[in-house]
Structures are given as C-alpha cells and as structure tokens.
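All protein chains but one are shown in place.
Naming follows writing order (A, B and C), and every chain is counted from residue 1.
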Amino acid sequence: MTAVAARELRDGEVVFVGIGLPNLACNLARATHAPALVLIYESGAVGAVPERLPVSIGDPALVTGALMVCGMADVFQFFLQNGRIEVGFLGGAQVDRFGNINTTVVGDYAHPKVRLPGSGGAAEIAVHAQRTLIIARASKRAFPAAVDFITSPGHHCRGVPRRALGMPGAGPVKVITDLGILEAGAEDGELELAALYPGVTVEQVRGAVGWPLRARASLGDVAPPSARELELLRDVLDPQKRYLRGGA
Amino acid sequence: MTAVAARELRDGEVVFVGIGLPNLACNLARATHAPALVLIYESGAVGAVPERLPVSIGDPALVTGALMVCGMADVFQFFLQNGRIEVGFLGGAQVDRFGNINTTVVGDYAHPKVRLPGSGGAAEIAVHAQRTLIIARASKRAFPAAVDFITSPGHHCRGVPRRALGMPGAGPVKVITDLGILEAGAEDGELELAALYPGVTVEQVRGAVGWPLRARASLGDVAPPSARELELLRDVLDPQKRYLRGGA
Amino acid sequence: MTKVLPMRDAIAQHVRDGDTLVIEGFTHLICFAAAHEIIRQRRRGLTLARLTPDVIYDQMIAAGCAAKLVFSWAGNPGVGSLHAFRRAVEQGTPPLEIEEYSHFGMVARFSAGAARLPFWPLRDYMGTDLPAANPRIRSVECPYTGERLATVPALNPDVTIVHAQRCDADGNAQIWGLLGVQKEAAFASKTVIVVAEELVEPSVIRADPNRTVIPGMIVSAVVIEPWGAHPSYAQGYYDRDNDFYVSWEGISRDPAALDAYLRDFVFGVRDRAEYLARQPELRRLTARRQMAPPVNYGY
Partner (left out) sequence: MTKVLPMRDAIAQHVRDGDTLVIEGFTHLICFAAAHEIIRQRRRGLTLARLTPDVIYDQMIAAGCAAKLVFSWAGNPGVGSLHAFRRAVEQGTPPLEIEEYSHFGMVARFSAGAARLPFWPLRDYMGTDLPAANPRIRSVECPYTGERLATVPALNPDVTIVHAQRCDADGNAQIWGLLGVQKEAAFASKTVIVVAEELVEPSVIRADPNRTVIPGMIVSAVVIEPWGAHPSYAQGYYDRDNDFYVSWEGISRDPAALDAYLRDFVFGVRDRAEYLARQPELRRLTARRQMAPPVNYGY
C-alpha cells in the first residue's frame, strides 16, 4: 500500500504530508523516483528532509535542514488556500462511496459511540489540494456507503456534487487500499474499482466495502512492491515497524 | 516645538513614530525623562534604538539593536489595529479646526493644485492610536477652517462626531505649534487655544489659523526648551540641522 | 517591578477559575510546567483552547480543571487517543463542553483575535458537517465578487501561555523551529505569560531582532523554567520524550493509572525541579549541536 502510494507522486511535486503511512510513502518516493519532492507539513516545515522517521508531524527532525519554517497562518493561507499544494494525503476511520472521509465521530455527533480526533487540517486539505490521495485498509467498517460525519469532503456531499460546492481542488483521485485501487467515476464521482493487487479478486474487494462496488471494464494490475522498495521501507525508513504493521 | 512634543511622552509608553520632528521628539524624550519609551516604526522596527538620526522610517539604524523586527502586516494588524499603540505622532500640510489632517491633495482630488504624498500609515494611526499628537507650524495656509481632503480623521468629520464613527482611539489630544498648544474642546471637539509660548499673544495665534479661534479662560504657559534639551537637539540628535530648520 | 516570577506566583496572579486559557505550541514548546502548576493550584471551570489538546490538556481534563474544550485535533500525536478526553466526551466523566473547528479554523480564530477583528474569512468547510456541528462557523458575502466565504469568530483568551527558547526580563521572546500559532494567540490574549528555557540579556535579543516572536510590551509575566516543555521538546535544547507520549496511551486508558500519574508527578511534587528529578535520565534527550550560521545586521 505504501509503495503503491509512493508511485503516485511525481518528482518535483509539492505534497502536504500527514503522519504515518503518507509520511512513509513520501519518503520512499524521495528515496526512489522523486528526489525533488517538496514535503510540506501543516506544522510549518517546508522542504523537510527528516533524517529519522518523524514520530509526529511536529517532529524536530522536520525542522533541521528544512528549506523554510513558517507559522501555521502562512501554511494554511499562503500555501494551502493559495492553491500551491499539488497533492494532499488523507487517511481516516471511514471512507464512503463518494470519497468523503470521517475522522470525527462514530455514531451521533452529540452522543458519539467513538470520539475520533477530528479534522486537524484534513478538512481544508480535502478542499484545496489540487488532488488528494486516500490511503486506508479495506473493510466494511472502514468503507461504509455513507460516513457518519463528513470531516473531509469527497466528490458528492449529502446530495450536492463537489463542483457545485465551489471547492478549488479536484478531490480524491485515488483511494489506495490493501486490496486494490478505487477511483472516482467520471459521471457521478462514485468510487469504483480501477486496479487490483496480484491474486486479489473483484469479489474480495466487493466484500470489503459497504456498497455495491462498480468495477471498471478494464482493470489495472497493481505491481507489487519491488525488492528495492521493500528493503528501503523495512530496513531504512521504518526499521522499528512503527507504521508497517500490515505490510508494505 | 520638538522639546514641547517630547515632554508629552511618558516613560514606558509605546509610540508609533513618524519621520522628522516626531522622530526627534521621541529620541529627545528617550535621552531625557523617558528612557524606557518603546519606539515602533511602521516599517516593522519595534523598540528601535537608532544610533544615528534616521533619514527615513525605513533606516537600517532602526533595525540594528531593535527588540523585534516584524512584517508590516503584523505592524498594522497586531500592534496598531490591536490597540497596542499608546501615542501616535502625526504631521500634515493642513490641519483643520477639528484636528482633521490633509496629506493628500491641495485643491480637488481629481485635479489637484498640489499633489501631496498621501496617507502612508497616517489614516490608521489617526483611527487606532490611543491618543495622537499633531506637530505643525502655525499659519493660515496650514490651519484652514476645513481641510481640502481628510486623510487622517480628527474629532469631527464632515459633520459627524468621532465617537459616532466608531474609532477606537481618542484622536488628537494636542496640536503642538510654534506659537502655542491647541486642544480639543470637551463639548464639540473644536480645537481651542490651551497654552502659549513665552512672549506670544492670543491674537498672534488667532492670526495664524483660519477660523475664529476660541481661547480657554485660563491659558497655560509653555516652558521654553531647557539648555539641556537644546544641547541634545542641536549637538547630539540633529547636528546637521536636517529637521531643526525652524527652531527646537 | 520585575516581571520575572516563579511559576507558582505567575499562575496564582494571572490564571483565575473560569478563564479562557490557551497554552499553545504545535508539538513543539508545549508548556507542561505551566499546566502542572495550574493543576496543582486546582483551577476549575477553565475553557481550554488549543489546536491540539495533546497530552497536556488530557491531563488537565483528567484533573478536573476544564469546563469546556475548544480545539481542532484531539489525538495523541503519532501514538493514538487521548483517553481522558474520550471518556469526557463519550461518557460524560467529567462533563466537558466542546467547540470544534479544523486547524485552519482555529488559526483563523487566533488571527482575528490578534488583529482585533470580530471575524476572519476563509475558504473552507463546504461539503463538511462541521458547520452543522458548530453554529459559530458562519459565512459572509464578498463585497467584490458576491461569493460566500466561511467565517470563524475571533478568539480572545483571558490568558495565553507561550514557551520560548529564550527571553529577556521584559518578556521579549525568541522562538525558532516550529512557530505554530503562538504569535497570534499571544497578541489575541488579554494576558500573556512567557515561559522560557533561558533568561538572556536584552543585548542578546537585540542582536537578532528578526527572531523575536513576542514583544515584551504585551507580556505580563516571565517564568524561567529549563526543560519546562518536557515531555514536549525545545528545538536546540532537548528532543521530545516520545517514550512518555507512547506510555500515555496506557496511562490515560486506565483512570486509576492516570490518577497515580497525577499524584506522583503533579500533585506529589512541589515544583518543576522536583518533577524533573523524578524523570528517567533526561540527558538522553539533550539536543546535539547543529548551529545556524550568523548573519550581519550592520549598516
């Protein structure tokens, strides 16, 4: 999943990085095909080159050797709202059929069954990044037909299409799971199966999402992580397996 | 005039400083009774301690040794609009009977007889400083009944009293001229004669302003510059007579 | 009259029951020393505001200081949950009112407060359920384009506490590394307390004025507290104590363990020095030297 996400980044792009797998994916991309990737963290580090795996998005290793460190008012106004972020990475407890993400509550907002952390910068990343990539392990719990709470908007929000809502960014162009890759349908923005990992069937993916998943007529093959990618991830980038519990 | 203005500043106050006589007055105050005066320049220097007479409000001598240097967005939003400036100094080509100042045009705005520099930061200083001090040499040309253009609002603007306009600051509490000191009348905000320099008569001041000037029943005496003040101004602060052409 | 006070006196004089209190710092420079003193002095009914409540507000919630939380991301950064916060919201123990934004919304609230404007405009929240959950997120029509933009109201705390690497006795404070929203929060606040790793002469501040983030003129009290941000970090001084952040998952999940933690490390110590004496081997966190090259301020 991490290696697949890394390949979605083009060299020289400006990426708004979240902690965990997105951070790993960005640093893998930097170490392989995209050495000029510009990593921006909402904490204010721009062009960070962390020498250790950051344990948070405010890690001191993001500051030492960065190109620029600025206040958060600048990050959100002059970088993100300004439209300078090409790729935003998002994860979440729930992702629905339109790519809406919930990181706020499971259940009712006023009386939640599970209280999640909330938006952080995710709401505005989903609005403003030129495109976003979502990373999440597939399961019926993680992929309901509709999220309990829209923290970060996708392609269709409570009946209104994204474009009508005036969001500058294109929204989630790919949802990278551990079974396959989902992409938004051109017509209605509904997520549909676009590519499969080796050995995974369409039915397996359908069994792991909460709506009748459409599959494209021609499905792509996701290339498995190369030996080089695996070696970098396991031995260099996350040797303590902080984030790679599931796989690479 | 400069020495008189300096005495209006209390030790420890935060003063927004303009160039020329206000700058001289502030540095004289620092050198005499107000060593803890905090000088802020619209250029972004806070707590400046210029080692030479600054030739402009952007002089490098305002930066070297300052307590803080910040961008101008911070100066206007976080210091001035925030209400942190206790005293603002203003000058101008025209000052009218309500303390309105014109630094924009003589004549009609669209077809001016004389085009002056414009507001700079003066409009917002007049609105936000907790109190302002105006320094100007008295003459019928400089003190018309009504200014051609209100660049910086005083106590009464085109028929509307200052308080009704919602301005946070108290406006020009004193107008320091080379003949005497004018202060706003408590009732209507009209400038009236409050104090005279030694040897100056009420009629002399009346002859130098463009409206029938009221004089207070009990007029104060402006103490002339002391030997120490004169020495500092002439020998230390402005030895090249850049600003002290008229007198101290 | 000096502004430099012991932490005990600074908190006693400036933080009152029912205040809206901000202890800012985005991962970096979170002033645990101040929070612990507030817990020890048993302040009650506080409205706690911060982008990331973090372990620091989880401790204050558990200790019963908070009536309300204003925030944008309530997790244990890089680790997991804040369980005292979750118990309060999910089970009402203790009861806690919440007011929730995104990070940009909180930054904008502090910006408005610092600029003494009643609101701040931002292009955000379309399609999200946040405005439905928080009616203080509103909108305004642009007088030029006619489009509607989201707004958030100004946040003007009673007290903001900022931790800095160094300051002088008047509170002129310099910060480098992550700056977060400390400047905005301080300017928005009625009272500002600066806590610093080091007290320096004004000449040190004046030798590099572009590094000053908080001017002394807005500061009411100064506290010098080396390691005062532990288990958070101070760039150039010490690293984050990540082991403690990881251990908070277990401590905060178990109310008894949390009480024991507060007893041993907050109520059971008189001051920061005693707290530090009970920490395992702080030297492991001491920063290595990686100096910035000097620049010339001459003319």
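Simple rule for what comes next: contacts are C-beta pairs under 8 Å (C-beta built on N, C-alpha and C of every residue); 3 or more make two chains touch, one makes a residue touch a chain.
Just so it is clear, the model here is predicted, and its values are computed rather than measured.
Remark: the absent chain touches shown chains A, B, C in the intact complex.
Within the set B:40, B:80 or B:176, the residue that contacts the chain not displayed is B:80. Residue B:55 is the one among B:55, B:223 or B:236 that touches the chain not shown.
For the chain missing from the display, the contacting residue among B:86, B:124 or B:190 is B:124, taking the whole complex into account. Check B:91, B:153 or B:225 against the missing chain and you find that the one touching it is B:153.
Within the entire complex, the positions of chain C that touch the omitted partner chain are 116-119, 121-123, 136, 138-145, 147, 149, 151, 153, 165, 176-177, 179, 204, 207-208, 210-211, 233, 235-239, 287-299. Although one chain is not drawn, its touching partners on chain A can still be listed: residues 14, 38, 45-47, 49, 60-61, 63-70, 74, 77-78, 81-84. Interface residues of chain B facing the missing partner chain: 19-20, 42-45, 54-60, 62-64, 69-73, 76-77, 80-81, 100, 104, 109, 112-115, 117-124, 127-128, 149-154, 157-158, 160, 162, 165-168.
We adopt the following convention: only the chains that are shown with their structure count from here on.
When chain centres are taken as C-alpha averages, the shortest distance to the whole-protein C-alpha average belongs to C.
With centres defined by CA atoms alone, the chain at the far end from chain B is A. For chain C, the set of residues touching two or more other chains reads 183-184.
None of the residues of chain A touches two or more other chains.
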